[in-house]
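Input: a single structure, listed below in structure tokens.
The complex is shown incomplete by one protein chain, all other protein chains being positioned as in the whole.
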Amino acid sequence: MNGKIALRTLSVVAGTAALLLGLADILVWIGGSGPFEIGFMQIAGDDFFRWAWGGAVVACGGLLLIAGGLRGAGLEGRARALLGAVLVSLIAGCDIFGMICTSIPAGEESEAFFNSVAGFIGGFAPPYTPAVLLLPFMLAIAFFLLREEAT
Amino acid sequence: MRLLDRFFSCHCSGGTAPDAGCDHEGTLLLIGNPNVGKSALFNRLTGGSATVSNYPGTTVDVTRGSLIADHQVWEVIDVPGAYSLEPRDAAEEVATRIVAEHPDAVAVAVLDATRIERGLYLLLQVLEGGMRTVVAVNMIDAARAKGVLVDTAALQQLLGVPVVSTAATTGEGIRDLVGILHKAQVANLATVRDRLAGKTPQTRVNLPGCAGCGRCG
Partner (left out) sequence: MTSLSMDERWSLADAIAGRAVRTGVYTRSLADALGDLTISPLTGIPVAFAVLYAFWSIFSSFAGDLATDGFMVKLFDAHWLPWLQSVWPDPQSILYFLFVGDPAADNCFEAFGVLTSGLFVSIGVVLPAVFIFYLTMTVLEDSGYLPRLAVLADTLLHRIGLHGYAVVPMILGLGCNVPAITATRILETDKQRFMMMTLIAIFIPCGAQLGIMLAVIPESVGLVIFTLLFGFALFGFFFSRLLPGENPEILIDVPPYRRPTIENVSRKLRIRTMGFLREAVPFVLLGVLLVNILYLTGTIDRLSSALAPIFVVWFGVPPETVGPLVAAFLRKDLAVAQLSTIPMTAYQMFASVILVSIYFPCVATFVMLLQEGWKFLGGAILALMTVVFLYGGLIHLAGMLLGVA
């Protein structure tokens, strides 16, 4: 029982974080005043699709996580929380895929086609988008939810 | 508009003369209790083409539309929700009259999967009337949520009319429903009672849309 309550609390907390960060994405895009950075996190806020649309998805994922956590240990709650985690992970996944796509080629200045291994890894250095920072928590929540289902 | 009419003659607009490959099949009556999702089902079948009008002499609304599928046209009438065809109020009165006025129509009996008994009562009255019937066990998604399972194959074999499960809100089963309209059957209640008592051997065919009436041999 304790584990279930811990999971639901995590869901609500992570959901709130996602909701706030998603809204932040949208606000930075609306403001248009360039990248917003705190520590490891960076919100570029330049591209409509990533920040307005994608930010809205992250915010909705947050809402689903909160709703799922509050709904209780039943099937409906778990499904909502899982869906919320999936939505945020989807955005994070797309961000990571984007990082991969920009790190594979060598870049305009260099003669070579492929980036060096060091250069490739360097492409993944911080700062990260909020969704990517939330990703570990999302994966943890999804993992525990699925494990609960299996038992 | 005339010029455009000739340019874009729609083969299947219900009013004009049928063109090659387009047949006016007949009338469908959606019959069922109130709140079984009949309107949702009606919308799924007819889309935006519905017209609402008062049944003459009453304040009861009757919604009509057309269903066009595979180049066949059905007129669809959403019969007002009724619990019984022995009318006790205005809506049931209108429902009874519409049923009486369309003896050749195909009755689509819409049941709520989570409250089947009430719907079965009305269904039996429809079958007694001798109309060709198909059964749509609707709100199958809500039933699943409550852990209720409706064995449509068993129902079909018992009644001798096609039975499909549908969820009008999500669109599940709608295509199947349209597919079996042609196989609507007139039921024989004496045979139904025999089958319940275990007397007549039930056909073992379990194909969707097969009424299990044994007539196809």
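A and B are the chain letters, set down in written order, and residue numbers restart from 1 in every chain.
By our rule, contacts are C-beta pairs under 8 Å (C-beta built on N, C-alpha and C of every residue); 3 or more make two chains touch, one makes a residue touch a chain.
Keep in mind that this is a model prediction, so the values were computed, not measured.
Enquirer: Write down which of A:Ala44, A:Ala79 or A:Ala140 is the residue touching the left-out chain.
Expert: For the chain that is not drawn, the touching residue is A:Ala79.
Enquirer: Against the chain that's been left off, what residues of chain A make contact? List them.
Expert: 47-50, 53-54, 56-57, 60-61, 64, 75-76, 78-80, 82-83, 87, 90-91, 93-94, 97-98, 100-102, 104-106, 108, 111, 113, 145-146, 149
Enquirer: List every residue of chain B that touches the chain not included in the displayed model.
Expert: Spelled out for chain B, the touching residues are 1, 4-5, 7-14, 43-49, 66-69, 71, 86, 116-117, 120-121, 123-125, 128-130, 141, 144-152, 154-155, 158-159, 170-172, 174-175, 178, 189-190, 192-193, 196.
The definition used in the following text is that only the chains that are shown with their structure count from here on.
Enquirer: Return the distance between the CA-based centres of chain A and chain B, expressed in whole Å.
Expert: 47
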